[in-house]
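Of the protein chains in this complex, one is absent; all others appear in place.
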């Protein structure tokens, strides 16, 4: 499928924003400018950008701790993300949830989870709700290969297939689960081949090519939207900064990292846009500058925002505070 | 593969013993002669008998609450089984474990579990132990189709395949999980096809034909024993008495039950033995009489045995009783 | 209010039926809960409301609760069933890390007002993995509510509240109570607020604090105490453990100055520990005797019926514990 120039530029703008947001966090934490816990998404932008253009706003997303790129793609304002990561009142949850637990239902982000594998069952429930309500909305559940070895994933995949639910499982295969190469965690070579065991289609795409990802997604979304059930989409990619910010990545062979970096999806897509004449260098440089500016503005807004006040502590534990126990 | 007449007669003797043991329980509970909780295995004898002749004594078995036939096949004395079911001192666990929790490590029965899906991970651990010890022993994990929708099964199957462990997963597909047709619990038509999702072979056999089951088992055992990893063996069968003793089976369509009963593996194998001249009607009638007698003797021994004494209560909670808490 | 005699099972069925009837956001999911297989409180409901409102699921406890959570985030009111409480470990992660915490972690942007119905199976000689009473676990998880009804009336009223409550509720049924009868209001609007204990029998000499099946042990014990020992025991049925109605229980014990806590959960680190700890703090110096606890023995539940019978509380054990509080001497810890 060919994409219009406009869509391709939107993809690039998203990728660049994701990259800039990640770079800025990395710089800020690295230099001690601020503190926050963070699982970097740098390197996986193509997947999230493709989701960004392929999903409707009313489509839903369930993602993980490594969600910065996914959240940006789905349209969560950067202030909310940074704010949550840094524990400020303007965070998505006023700083109460933290990096791993960001939700923004208006943008369709229903859950971010810190428990590997805990997202798929919830995605199934969201899709059940859509089906019961007669909506043609799709729920995308995004996770890594590591999640596919959890029992929770299995139970959810089985249910989604059984009931032809409008779910798309997007597996961002970055070749590692924490410090463990995912090839050491399964016998199968390709995680997409797990799908057959549920009676659902599994496809494998180059996760560093946003157009390839978008094509696979569109097909999966279309099927799901029309009642033809879930698809498992494996997107092969890499995480450039390791598992968590500060990871020394000693467990990654140098040549593997080098070749992954050489396949960096952001410059690669930039080159593609230039090569195909979709955009000029000037235009793209401007997009990059805008992204950097947008990130900086968000960061400064967040940095000057308050930390949540103590009375937030007893709020939102129950719908109505209960006197005892507290 | 052709089996010697002797082996075929052993198979029949096992099947008949399993059937007689089940029939006698059914009669005894049905008439109020005794009380015990019981998940009948009637109808599934061919699978357990095939395990009985294919497994070595040092091979291990992990089974479930529906384990009567499996336990007999693996050589657990009937007194131990009946004794445990009826809460007597000569039960496998002196009546402390009950029907669902019978173990007899000398016969290789390492675990029976009442939690659906809880067996496979334990089977994986037993197989890991064999591998670490350099033994060529195989662990067979027996369960129903319902177990394959549990996360626990998934995690175990993935590990077994990953590490080429000497495990055989024997799925006794009796078409129901409690009152729910298993076709309503998965999209796949054949549960054996789940195996592909782990990178392990999956085979489907007629579970009412002990020779077919034994052939499939032998191949799987042989692979496992030689370091070539696990196999998933689906054996298609039926449970004639429903889920638990007393189940009225209203949820089973009459024609389904009728045709299942028509395929009863015990008379079917009897006919096969007669047709092929492996045994005479007289011989087989004698085998049946012996089985009935053996069952009756075991039952009477159990019925005259004591219930466990109260001091069993605080025994075996910890290796050494701890004063507090008790 | 119109009232009808029915069993606990029927009362729970009525609560589910009326909830399904009046609010289309309500749906049920679980193993073997739909017809023709269903035999518990959900029997008949799939026939009446269809299999998309009363859904049989695969054996997948984690995903059953996880799916309920997803649907609840999206505004529905799912009632998930974990067939037997011993299986709740499998769903524990979804309960504690998603259901209980979402409201807080998202500052109220998402919530999971699910109801998880489950059933304690003890007393059927099914052995240690089908007999556990684990509500203490969920009391310890901020964000969860925990409900354990003792009578058909309470069952109906509390289940109705749980289903429409804005917080995730664990609703614990007891198989030995399912067949017990009592009068039940038939009004669909009948609900019992969560967090209100109920004085099931008034008394003056000792307070028996209990919930669920133990309420019946306590009531039987109270009758014996009255008839055979001329002791007037007050029976306080907590009905919900979270919220815990501290006021009712403290004001009762303030009057009687003696208390026995009774539950089917094992005593050690059980719900009774929290109750005792609260009472000793609230009523320091006002008690005539240490608060007694009667709970299950600290052993895996034995299968043999004769052994199992020794494990759970009984009216006789409650009577003995009450008598110890009346002797006013220092009581041992091994009651």
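When the chains are written out, they are named A, B and C in that same order, and each has its own residue count from 1.
As a convention for this text, a residue touches a chain if its C-beta (ideal position, glycine included) is under 8 Å from a C-beta of that chain, and two chains touch if they have at least 3 such contacts.
The model shown is predicted, which means the values in this text are computed figures rather than measured ones.
Visitor: Taking the complete complex into account, tell me which visible chains touch the one left out.
Guide: Answer for the hidden chain's contacts among shown chains: A, B, C.
Visitor: Check the options C:124, C:269 or C:326 and report the residue that touches the missing chain.
Guide: Result: among the candidates, C:269 touches the missing chain.
Visitor: Check the options A:8, A:54 or A:113 and report the residue that touches the missing chain.
Guide: Answer from the full complex: A:113 touches the omitted chain.
Visitor: If the hidden chain were put back, which of C:27, C:137 or C:171 would touch it?
Guide: Looking across C:27, C:137 or C:171, the contact with the absent chain belongs to C:137.
Visitor: Determine which one of C:27, C:104 or C:121 touches the chain that has been left out.
Guide: Residue touching the chain left out of view: C:104.
Visitor: On subunit C, where is the contact patch with the chain that was removed from view?
Guide: Listed in rising order, the touching residues are 62, 86-87, 89-90, 92-93, 95-97, 100-101, 104-105, 127-129, 132, 134, 136-137, 139-140, 142-143, 242, 246, 265-266, 268-274, 276-278, 280-282, 284-285, 287, 289-293, 298-300, 302-303, 330-333.
Visitor: For review purposes, identify every residue of subunit A that touches the missing chain, sorted by number.
Guide: Contact residues on subunit A toward the absent chain are 35-37, 84, 87-88, 95-101, 113-117, 146-147, 149-152, 177-180, 184-186, 250-251, 307-308, 310, 312-314, 317, 324-326.
Visitor: Considering the entire assembly, which residues of subunit B contact the chain that has been omitted?
Guide: Residues 62, 92-94, 96-98, 101-105, 110-111, 113-115, 118, 120-130, 132-133, 139, 151-152, 155-156, 158-159, 162, 312, 315-320, 322-325 of subunit B touch the chain absent from view.
By definition in this document, only the chains that are shown with their structure count from here on.
Visitor: When you average C-alpha coordinates per chain, which one falls nearest the overall C-alpha average? Tell me, please.
Guide: If we average C-alpha coordinates per chain, C lands closest to the whole-structure average.
Visitor: Using mean CA coordinates as chain centres, what's the subunit B-subunit C distance in Å?
Guide: Averaging C-alpha atoms per chain gives centres 36 Å apart.
Visitor: Averaging only over C-alpha atoms, locate the centres of subunit A and subunit C and give their separation in whole Å.
Guide: That gives a centre separation of 40 Å.
Visitor: Taking the mean of the CA coordinates per chain, how far is subunit A from subunit B in Å?
Guide: Each chain's C-alpha centroid was found; their separation is 45 Å.
Visitor: Residue numbers in subunit B touching 2 or more other chains?
Guide: Subunit B, residues with two or more chain partners: 149-152, 184-186.
Visitor: Considering subunit C alone, which of its residues make contact with at least two other chains?
Guide: Within subunit C, the residues that touch at least two other chains are 57-58, 60, 62-63.
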